[in-house]
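Yeah, one chain of the complex is gone here, protein chain that is, but the others are all in their spots.
Chain naming follows the written order as A, B and C, and within any one chain the residues start at number 1.
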Amino acid sequence: MRFPLETRYADYDSKGHANNAVYLTYFEMARHHAWVDRMHGDADFPFIVAEATVRYVSEAMIGQALDIEIVTSEVRTKAWVWSYVIRATDEDRVVAEGRTVQVMYDYEARRTVPIPDAVRALLVAV
Amino acid sequence: MRFPLETRYADYDSKGHANNAVYLTYFEMARHHAWVDRMHGDADFPFIVAEATVRYVSEAMIGQALDIEIVTSEVRTKAWVWSYVIRATDEDRVVAEGRTVQVMYDYEARRTVPIPDAVRALLVAV
Amino acid sequence: MRFPLETRYADYDSKGHANNAVYLTYFEMARHHAWVDRMHGDADFPFIVAEATVRYVSEAMIGQALDIEIVTSEVRTKAWVWSYVIRATDEDRVVAEGRTVQVMYDYEARRTVPIPDAVRALLVAV
Partner (left out) sequence: MRFPLETRYADYDSKGHANNAVYLTYFEMARHHAWVDRMHGDADFPFIVAEATVRYVSEAMIGQALDIEIVTSEVRTKAWVWSYVIRATDEDRVVAEGRTVQVMYDYEARRTVPIPDAVRALLVAV
């Protein structure tokens, strides 16, 4: 899935760059699109993020359109990996790359659980 | 109550100013100090904010120390008003002023409730 | 102008509500749409926000689609007022209302300036 990122004025720091922390929010927006819009899940995610990595490749300056691509790159018993690429749309230039590890979680029982089959089938389609 | 504001790099926009929205977060930090540290209340506030106003008076540039003053300026049956002044500490220059109206709220019953007497007594001491 | 708000998971607080400060960011997003998309201005705004008010009318819970309307409600020599209404789209229910006062600003000369005629003509079309 690849779609435009709606950035906000407040995302940019005093240098005019998208702040380094906001990239994890962009990843979260991609997860939301994947999970809610593509996989028809609930907006209050039933998983936890166990790990996140961002590699900042080039500058994302205020006023430049950005888009993000999210791909399921690995599926395990309870966890899966989503990989991300953020690009400056006009130049198709990579701005940042990253990955997050998600673990299926039962918030009532407060423990990790196996990925349900229905979710697994949808995950590979992202 | 008047205390130093711990600002964050991400609070500042591409002009080097504290972003206009973050002032409401500064007000919220002041409410937290008043409510949790002074009034010994729970961090998950039992009230709702019904109204907020900010008047931006002068620039808060990155690198300038800021402080905030919070005062209870009105107490009604179910609601009260907190007033705020944010200053650039070194010059004692007013950066912004504002006020918020809070209404006591029962989140389980999902309705507004009168301010308990114990809370009322503490409110006037802020 | 009225358009959908792209909310973010991080906008919601521990009660599942859009955080009170994020409404000023939603107003800022509306300004961006008005200024950049409608008025063809630069993303690095040539004006300052002098005042902002939000009245919180009803709950915006996580998972509810929101939209925002922005209207130019007053134009003076150097300043103008934008008014906002945020609604829960499905029910057309008002979630919040507010207004901000903008002042045209020359960031190099560091002083307020009159609204240029071309901007004035575009402002009344918002």
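In this section, a contact is a pair of C-beta atoms (placed from the backbone, for glycine too) under 8 Å apart; a residue touches a chain by one contact, two chains touch by 3 or more.
Note that the structure is a prediction, hence the values are computed from the model and not measured.
Only one residue from B:Asp44, B:Glu91 or B:Asp106 touches the chain missing from this view: B:Asp44.
The residue touching the chain not shown here, chosen from A:Leu24, A:Met39, A:Val71 or A:Val113, is A:Leu24. Interface note for the absent chain: among A:Ala52, A:Val81 or A:Val113, the touching residue is A:Ala52. Mapped onto chain A, the interface with the missing chain covers residues 14-15, 20-25, 27-28, 44, 48-56, 100, 107.
Taking the complete complex into account, residues 9-10, 12-16, 19, 21-22, 62 of chain C touch the chain not shown. Listed by residue number, the positions of chain B touching the unshown chain are 6, 8-10, 16, 25, 28-29, 32, 42-45, 62-63.
Going forward, only the chains that are shown with their structure count from here on.
Averaged C-alpha coordinates give centres for chain A and chain B that are 33 Å from one another. The geometric centre of chain B is 22 Å away from that of chain C, both derived from CA atoms.
Separation between the centroids of chain A and chain C, computed from CA atoms only, is 27 Å.
The set of chain A residues touching two or more other chains comprises 9-10, 16, 62.
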